[in-house]
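Omission of a single protein chain aside, the complex is shown with its protein chains in their original locations.
Chain nomenclature is as follows: A, B and C, assigned in order of appearance, with residue numbering initiated at 1 for each chain independently.
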Amino acid sequence: MIYTLCFILFVIGLYGVVCKKNIVKIILGFLIMEYSINLFLILLGWRKQGFVPVVENLAGVENLVAQSVDPLPQAMVLISIILGLGILSLMVSIAIRLYQRYGTFDITEMNKLKN
Amino acid sequence: MIEALISMLLVFMIIAATIALEMTDLLSAVISIGAVGIVVSICFLLVGAPDIASTQLVVEVLTIVILIRATIRHDLVTIDGDREFFGLTVTIALLLVFFIFGLKAFWNLPEFGVPAISEFPDAASNHYLLKGFEETGSRNILAAIIFDYRGVDTFAQLCALFAGIWGAFAIMRVQSKKKKKKEDLYHDKK
Amino acid sequence: MDNLSLFISIPAAVAFFIPIASHRFKWFPDVSASVTTFILLLLSLMTLNHETVYRMGNWPASYGIVFVLDGFSCMMLIIVNLICFLAALFSVDYIEKFYTSKLRYYSLLLLVVTGMNGTILTGDIFNLFIFLEVALIASYTLVGFGCSSRNLEASFKYLAINLLASYFILLAIALLYGKFASLNMAVLSQLMKVNPVDNIMVFAFVLLFVGFGIKAAMVPFHGWVADAYTSAPAPVSAILAGGIIKALGIYVLMRFVYNIFGMNYLISTIFIYAGAMSIVVGVLMALGQWNFKRLLAYHSISQMGYIVLAFGIGTPLAILGGIFHILNHSLFKPLLFLNAGSVEYETGKRNLNNMGSLSKKMPVTAVSSLIASFSISGIPPFSGFWSKFLIIVAAIQADKPVFALWAVIGSILTLASFSKIQRYVFFGKGKYFKDEVISEVKEVPYLMRVSMIVLAIFCSFAGFLLLGGLNGIFGPAVNALAGGTDLYITRILGR
Partner (left out) sequence: MNIIYYLIGLPIAAGLACLIIPERARVLIWGIAFDVCFILFSAFLFFFSRPPDPANGMFVWDALANLTLLGAGFFSLIVCVYSYKMIVESAGRYYGYLLITLGATIGAVASNNLILMSVFWGILAITLYLMINLGGSDAAYPAKKTFIMVGGSDSFLILGIAIIWVLTGSLNITEIRIQIDSWLAASAFLCFVCASFAKAGGMPLHTWIPEISEKAPVSVMACLPASLDKLLGIYLLARVCLNLFSYHESLWFLLRLLGSITIVAAVFLALIQHNMKKLLAYHAVSQVGYMIVGIASGTPVGIAGGLFHMLNHAIYKCCLFLGAGNVEKQAGSTELDNLGGLGRVLPVTFTCFLFASLAISGIPPFNGFFSKWMIYQGLVESGKSTDQSWILWIVMAMVGSGLTLASFMKIIHATFLGHVSSNLKKRIFEPHWTALFSVIVLAALCLVFGIFYYRIPLKLMIAPISQGINIQNVSGMFLPLAFIVCGIILGIILYFVLKPRSIRIAPVFVGGETPAEGMKVSGTDFYNPIRSARFFKTMYRASENKSTDIYDVFKSIASYFTEGLRVIHTGILGTYLTWILFGLMIFLYLFVKW
């Protein structure tokens, strides 16, 4: 159920990317997709009544295995967030320059390269 | 309990994302996205990922700043509406089909709250949790993973961040071509 | 050569170092980029006939990240680093003439190299995704490096389509992780063999297939190719055609299909039909182009079609043909892009109609482009012929003679479009040709010549690499793929 909601969010992002004319909206669509995948990954690793994966007392390591949430998706998400920031900055800078060149954010106007 | 909370937050996110995409005013759209991002961060906090939540918060602020930079001076021209009707209909139909196919896959996933690592005792995460402190000396298993077990990921991620920001600088540079050349250089003359 | 981490650490370190050092030494970007890529080329040549699994940080395969060197990745390493070296050499004068901000250019170029090497070597699915992103993000910028309206437009389209692909891939990785709790490719492969096929695997596979299909420019995912190749600076187009599209697209796709998911009849059929579609759509689009680089770009789609077709047929002979065609395409297509760059360097034109009669003024460019054209059209003694011949033979052997005929028709159309280039650029005259365009034209500077000559020599004589057939130099590469999932699992996990 929750995963499905994540997927709905993904599809909404996809809708924004594919159907919107405005470049900023397209960028927002990508952001939504990224959020949904990040959230999905974290949720995949969640365990009922799970702990944060930090060793608090050395005796309870076995306990940790049984009760902690999965740390690996967290590592993936951390990396993917930073990655998203890099892409976003590049995307936005391209969008700004495109606005300077074309005077519009409309992607359908930008078809000098065609055929 | 947490399931219900997260579901509500997700529904909220869906609504906010839809608003963000359908809003005519770009600045409002960006603010809505900011709301989505912050709710994502809250979700992270709820499911036992406080480090990620804080990172997400910081990145979210940066994201909004960058996006506002993109929109603030350009909000005079607001392009509303979608692509032309036929293409749009086809695309939405395709999206719906994609959604239906995807649902089948998502319903087959393990139950929420029972991560796959509990099914696979050999999984890498179990090793990290069990031996992480012993092998790396880090109490925070997340830190052990990103700095030691999967250090290459972090290295590559730095490269990517560098490439993105350095690329943004390159794109934004004032003078990009040495010689002013004719615009019709690429033109296909008929 | 067992320390595989050098392939990513050297270029990344130099890439970080270039902005720091360039303020003091003006020559630093040029020299460091060429030297670095040359060292990488040497290192990759040293990996020939080695097979090793390198543990990053000495953590074993199931929970650490491993770099895998087998025949196929070794071949790709050599190809990619060769092209990057020659492109870096070519860039020295080319970028100097047309673009500002050389240090950013070179540091991004080296990041592309880092990303490609990492993608080729890594044995971890998420690590692969990040290296993919490194190479792609750097190339997004390089495509739009000129910052004219067309460059930026192409860059944005390229970015949007490939980012969509990346998110598909990431979603697929997440799904696979949710199912199997593992990121290591060999472990995933093993688990997938044990568990019955279910919806998650199918959906994830299709997402991966589409994601990498986009990067491999398969029809109908080819929308970005022509724009990006046309707008990029010529050496970057060469890298895009000779490296990125293969290392990030074809290579990974084949790795997934052959070594992780396992080949089956349906996938093979899809590959064959997609390849056949690509061959014809690419070449037909190319026939109608008047822009030199755009014509070449559409041809990349067509040649990728040959490769996909070959891998779809899937017999050892076909795989040999496919791998050899990857090599060949990495030789002649970059060469043609460099030729286009040289012509642009001297005349400032890209439209075929504005050029003419360059064969006497620019002999090196003319002869090398002639050789590349012969090679890409499959005229017998040149390298492209051998791979196409192998693919045709394999298609007939696999009882698919229609596709052999299809490949031949594609080859004839290729010949037609390259004759067009030769006619308008080098031998005849374009419609809007003016004499003053070529009055001051002379041959390009030496470094640019060197890279073209090297590639032309390879194009002429690469056919000799086939000596020995399946036991020859491509033997390990063919085995790595034809061995399927079992070989890969054994190689990495040792069981």
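Methods note: a residue touches a chain if its C-beta (ideal position, glycine included) is under 8 Å from a C-beta of that chain, and two chains touch if they have at least 3 such contacts.
Keep in mind the model is a prediction, meaning the values are calculated, not measured.
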item: Interface partners of the hidden chain - shown chains only, full complex considered; value: A, B, C
item: Identified contact with the non-displayed chain, of C:K102, C:K429 or C:R449; value: C:K429
item: Given C:N49, C:N195, C:S419 or C:N471, the one touching the chain that is not displayed; value: C:S419
item: Absent-chain contact - pick from C:L48, C:I379, C:L447 or C:L493; value: C:I379
item: Absent-chain interface as seen on subunit B, which is shown; value: 83, 87, 90-91, 94-95, 97-98, 101, 104
item: Residues belonging to subunit C that touch the chain removed from view; value: 156-157, 160-161, 164-165, 199, 202-203, 205-207, 209-210, 213-214, 220-221, 223-224, 226-227, 266, 270, 281, 284-285, 287-288, 356-357, 359, 374, 377-382, 385, 388-389, 392-393, 396-397, 401, 404-405, 408, 411-413, 415-416, 419-420, 422-424, 427-429
item: Contact footprint on subunit A, counting only the chain that is left out; value: 17-19, 21, 26, 107-108, 110-115
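The working rule: only the chains that are shown with their structure count from here on.
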item: Approximate Å spacing (C-alpha centroids) for the pair subunit A, subunit C; value: 28
item: Where subunit B touches two or more other chains, by residue; value: 102, 107, 109, 115-117, 124-125, 128, 150, 153, 157, 160, 162-164, 167-168, 171, 186, 188
item: Two or more partner chains touched - positions in subunit C; value: 126, 130, 133, 137, 140-141, 144, 147-148, 150, 152, 155, 177-178, 181, 183, 230-231
item: Residues of subunit A touching subunit B in the complex; value: 1-9, 11-16, 18-22, 24-25, 27-29, 31-32, 35, 38-39, 42-48, 50-56, 58, 61-62, 64-65, 68-72, 74-79, 81-90, 92-97, 99, 103-106, 108, 112-113, 115
item: Footprint of subunit C on subunit A - complex, ascending; value: 3, 10, 14, 17, 23, 26, 30, 33-34, 37, 40-41, 44, 70, 72-73, 76, 79-80, 83, 86-87, 90-91, 94-95, 97-98, 101-102, 107, 110-113, 115
item: Residues of subunit C touching subunit B in the complex; value: 8, 12, 15-16, 19, 56-57, 59, 62-65, 97-101, 104-105, 107-108, 111, 114-115, 118, 122, 124, 126-127, 130-131, 133-134, 137-138, 140-141, 144-148, 150, 152, 155, 175, 177-184, 191, 198-200, 202-204, 230-231, 289-291, 348-351, 353-354, 431-432
